[in-house]
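What follows is a single structure, and I will ask about it in a moment.
== chain A ==
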Amino acid sequence: MSGDMSSTANRHRYKEKEAEIENRVRSVTIIVTRKFMEEKMLNRFVQVVLLTLMTLMIATSAWAAEKNMVFASPYGITTFDPSISYSTELTYMANVYETLIKVNPPGSKELFSYVLATAYNASADGLEYTFKLRKGVKFHDGTAFNAEAVKFSIDRTKKIGKGAAFIWADLKEIEVVDDYTVKFILGKPVPLPQIAASAYASYIMSPSVGDKDKEWFDKGNDAGTGPYQIKNFKDGESWMLAKFEDYWGGWDGKHLDNILVKYTKESLIQLQMLQAGQAMLGARLPIDSYDSFDKNKDTKVIYGPSYQNYMAFFNTKRPPLDNAKVRKALAHAIPYEDIITLGFNGMATQARGPVPNGQFGATEDVVQYKHDLELAKKLLAEAGYPNGGFKLILTYAAENAQEARFAPLIQSEFKKIGVDVEIKGLVWNTQWAKGKEDPKNAQDMFLLLWWPTYSDPYETLFSLLHDEGDKPAWNLAYYKNQAYDKLIREAYEVTGSNPEKSLGLYVKAQNMIQEDMPVAWLVDVVGKWPMSEKLQGLTINPAYPNVPFFYDMFIE
Partner candidate 1 sequence: MEAMAVENKREPVLDVRNLEVTFNVARGAAKILAGVDFQLFPREILALVGETGSGKSVTAKSLLNLIPGASKQTSGKVYFEDKDLFKVSNKELQAIRGKHIGMIFQNPQACINPVFTLGEQLFRLIRLYLGDEIARMKLSEGVSTKQAIQLIAKEKLNEVGLSDSKRIFKSYASEVSGGMAQRFMIAQALLSSPKILIADEATSALDVTVQARILKLLKDLCAKNDTAILFITHDLGIAAQVCDRVAVMYSGRIVEIAETKKIFSAPCHPYTKGLLQAVPRPGRSNGLSFVPGMIPDLVDPPGGCRFHPRCNARMELCSKKRPEKYVVGENHEVSCFLYEENLRG
Partner candidate 2 sequence: MEKKALKKLAATVVADHHKMRMYQLRQFLKHKSAVLAFFILLITIVAALLGPNIAPYPEQGLGEVNVSERLQAPSAQHYLGTDVYGRDILSRIICGARVSLFGGFFIVIAAALIGVPLGLWAGYSEGIPGAIITRLVELFLSFPSVLIAMAISIVAGAGAFTALLALVIPWWPWYTRLVMGEVLSKKRMLYVEAAQMLGYGKVYIMVRHLLPNILTPVIVMILLDLGPAIIAIGLLSFLGLGTQAPQADWGLMVWEGAQNILSEWWIAIVPGCAMFIVVTAFNIFGDAVKDILEPNRS
């Protein structure tokens, strides 16, 4: 008999009593005593020990083999509601839910690949998009996928209006043409495919959800079409992604069946779990441990592009940083190389501009600032601060290990040009709140980790730098430039119809920014997945940050 049977036997024996335990009729002690009365505990003990030992041996081997794995994940659950979800749970949502189309990793021939849609076309004016839908797709609850479902999902998301719902701002309505055809009618010619492929707020869910609310999802329920379902989500500590038998993609070939997610914040602990074989996939290691980890014969790290990048906002509303020359000087004084070495253990590249490396809109034509103290001194002198002599306050998000790591580098380097920096590590929420207060007494420099919601530069360029008046949300440089605002909007509206033109405009806009230097673009992060040597098939797609597509993965 196999070990699994014994443990299931255990569970079965327990099930009998579950009812009474559930409704707390009998106290635990009674159960114990009854157990003792029912079975001759002693020889049963021996029996169980033997069984469990067997279980262990078989199980561990059976376990290490093949289709199940443990994922030591630092990504917690904010909500499982696909309409609202706009946070770290994306890691799982993207395996449970699917979008109509998907952005391909940079360098692929096609920009998009089809998921729940099989084809789409845009009207000449770019105000109507028609999607042909995939047939024979089932939701996890058994309902069939069709045009109604699409309409239902997007409308629900728009109606609730939380999370990333704003991406649908320019959507007028969705029209069900027939069961497998759906038409999106836009108010403005925005690039709908990018939006429909967004990592957030564009998931299709079963109409059977009806008016069930967030609470229902947060109990661990789901209504997706994806290859995996959420199972036994009790406390936020661990839960299971279990294979969905009727997944339209089918299960022949090598796939993962079950993924046990262990919520593990500390990178040190992820490291240990991977080394001890307690987990096959992790996400963050202690910054300095990647090399040795990669060298180890049982473990490896997979690197790839990512659209995440770090930046430092200058407070353009307060002296001395209201002076562009000073800002440029400081941008030249930032020790980009050291930041990459120390903060990212070499696993990052110096950022060019706002648009992350590899995303549409990032090209060589965008001016890049180099670390050059002499030039920095010179610029400072020109600006009237021959040897610095002013003090800046820099805030960063205390939770972010990288920022915590490299902030002191900036400080130590600026000292060399006579600029004192006071570093304040604040809980993100506090840092942001302070940043949004009156610029006059806000911080001077604000470190931010940013990634785009969907793969068009517009969102980034708009959110980070458009004039937000006196209610800043993301433009924490408090930067104002009408010309720029017009430029990016124009670019945005032609992306769909005329990519070349829009690219040109985006570059122009970015260089406009580089001239004023309201934000120092620090580094584009390299995506990394530390994992067991046995784990195969993980591809990094920067459009979907921190998402391992388990369906493509398998164990050797």
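Just a few scattered comments:
One rule holds in what follows: a contact is a pair of C-beta atoms (placed from the backbone, for glycine too) under 8 Å apart; a residue touches a chain by one contact, two chains touch by 3 or more; residues count from 1.
How these were chosen: all candidates are chains of the complex that A comes from, given by their letters.
Bear in mind that the values here come from a model prediction, so they are computed numbers and not experimental data.
Between chain A and the candidates 1 or 2, touch in this complex occurs only with 2. Those residues of chain A that touch candidate 2 in the shared complex are 267-268, 271-272, 286-289, 292, 338, 341-342, 398, 401, 404-405, 407-409, 411-412, 415, 423-425.
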